Every structure is written in structure tokens, then in C-alpha cells.
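Some notes on the structure that comes next.
Here the complex is missing one protein chain, while the rest keep their positions.
Right, subunit A next:
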Amino acid sequence: MKIRLDHVVKTFETFRAVRDVSLTIESGELVALLGPSGSGKTTILRMVAGLEYADGGHIYFGDQDATDIPVRDRGVGFVFQHYALFPHMTVAENIAFGMKVSKVKREKAAIDARVAELLRLVRLEGLGDRFPAQISGGQRQRVALARALAVDPKVLLLDEPFGALDANVRRDLRRWLREIHSELGITTLFVTHDQEEALDLADRVVILKDGHIVQQGTPEEVCRDPQSSFVMKFLGDANVIAAEVRDGKAYASGAAIEVSGLADGKAELYARPADLDWSLQGPGIPASITRVLDRPDGRRVLATAETGEHLEFDVEPERTVKAGDGGFVTLRRAKVFAIG
């Protein structure tokens, strides 16, 4: 089902959590709300669920204005960050809960069959009789998902779904959630502060800051074309180098790069570690290496420019560099943003 937020506003006491957010999620889309803490992403999710009411604006489910429909009747599946499984019920009872309390009466046999089907879907066959305290975190998260899916929600909402899990489980669950989404095709909105998670999983990423949407687009669009220094910094490691724009070119100490559409004046040049390289001859930014960090897939070099800026970049594993070496940092590509 298509979800549309129209100029939604939410204030808690004096804190303006969500300021005029308009957003459309197409039917069947998997969308990530990405932002640092306090950016309003969870509040938006809770308003879509009906767990929080908007102070202003409207939320539409399809063509229906859902702004004032209480959570109970809104038909959403919500997966909580800390699972919120009912601790006194078994896994199977947890999954069956929504069907049992539903206004639509179901036969016990039908409920049991659906529970078995969902246990199969989340690959937890045989664990139906366990209590939540007896299964692992990753398994609990899958039970929470099965429980949310049991009521055939119009939209699936996940609040930091993998936040409380360790890195490996997280990666597995991410792939698995993507598979489930392709299998069921249910409109899904999830919240995360982990850019890697958002980029891995989502069809479209919505980046939030201080209650505003600052950019949205496919992972490719937001990665290749960040529209602000905030998005650039938030999506991954970035080197910041002071620069000056003159006649369509940005000049840093010893390096220059073509830019378009920027007025002359002071600017900042942003470059990913992979956008920089190391060379013994100029031209480039004169620098000396302070440390080399060895990683399985390459070498990360920490260097200090003559101007005092700290730079980080990656070189191939074969490169022989060591602390104390002097040389030049060269620019493969960079983004330039005007200051202010």
C-alpha cells in the first residue's frame, strides 16, 4: 500500500522532533529512514504506525486519510528495536496473538496453520514451544517479525531492527529481510542510524537531520551525489580539506579540481579515503605519513598535510608505505561545498 506523509509536524513539549516532513513511499517499496539520533526518524515511524499522533499535516494510506486512525485499527506491523515479545507467552503464542485478538474471528486450526507457516518463513520451525528468554537475539527478532506479519499488515514498520544484534547476525538478518521483502512484496519502512544498513537493504534512502528530510534517493543517488556536506559526512568517512573556488576550479594546497555551479570564495573539499592516493612526486598536497593501519582488504594511511589537516586514505596492500614517509596526497575525485 502506498503511504504518503503530507507536511507532517510533531513537537514534544518544546522539542520540535519532526518539522514539515513530506514523503511518499510507493506500494511494495523498501525505504530506509536514516539519520543521527534526534533527527526525528523514529518519531516519523511511530506516527505512521499511529503510536504517536501528528500535531500537524496528514498521513495517507493509499487514498485514505489515516492521520486519526488509532494504531489498533491502522493495520500496520510494527517491529520494535528491543523486540517487545511477550515474555510469558511461547514463540507460537506470540505469533498467534494478533490473530487471536483480531476482530475477525479465526478457527483455532487456521491460526495454528498460519503460525506454522510463519515459523517456516522466518526459519524457526521447531522453536514454537520455547519462551522468548530461551532463544537468541537474532531469533527473537525473527519472532517479532513473524508476529508483525501474522496480521497481514498493509505496511511493515521496523524500528532499528538490527540495532541490538552483533555484526555477523546483523549482516545475515539484513540479507534475509531483503529476501522476505521480495517474497512478500509488502511496503516496508525501517529506521536506522547505520548508513551501511540503509544502503545495503533499502530501495530508497531518506536522510534526516533535525526533523527535516535533507536528501532522498536510491542508494546510488545519495552515494554518488550527496547534496550537502552533512550527507557526505554522514554516509561515510570523509576527509575535509579547506579550499578556495576561483573560476570554476577549487584549489587546495597543491591540488585543484574542476567544479561547476559554485560561486568564487571559500569552500570545503570532501574526499572519501578511496578518493585520495599517495605519490612520491607532486603535484599534490604535501604531507607526511603518521601511521599505517593494516586491514584485510588494504592499508589505511593516516597522514598530516603541511597545512596541518589530518587526512586518511587507502592504498593497495602491496604498497610499501610507513610512518615518517613524506610525499604528496593526490586527488582522484572530490565533492566541493561552499562554506555557510
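In the analysis below, a contact is a pair of C-beta atoms (placed from the backbone, for glycine too) under 8 Å apart; a residue touches a chain by one contact, two chains touch by 3 or more; residues count from 1.
What we mean here is this: contacts and distances are computed from a predicted model.
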Chain not present in the shown complex, as UniProt names it (candidates "Molybdopterin-dependent oxidoreductase", "Formate dehydrogenase subunit delta", "Sulfate transport system permease protein" or "Amino acid/amide ABC transporter membrane protein 2 (HAAT family)"): "Sulfate transport system permease protein"
Option from A:G56, A:G98 or A:P273 whose C-beta touches the chain left out: A:G98
Chain not shown: contacting residue from A:I3, A:A49 or A:L235: A:A49
Contact partner of the left-out chain, one of A:K41, A:R114 or A:R147: A:R147
Residue in contact with the excluded chain [from A:I69, A:A84, A:I257 or A:A338]: A:A84
Residue numbers in subunit A that touch the chain omitted from display: 49-51, 71-74, 76-78, 80, 82, 84-88, 97-98, 101-103, 131-136, 147-148, 150-151
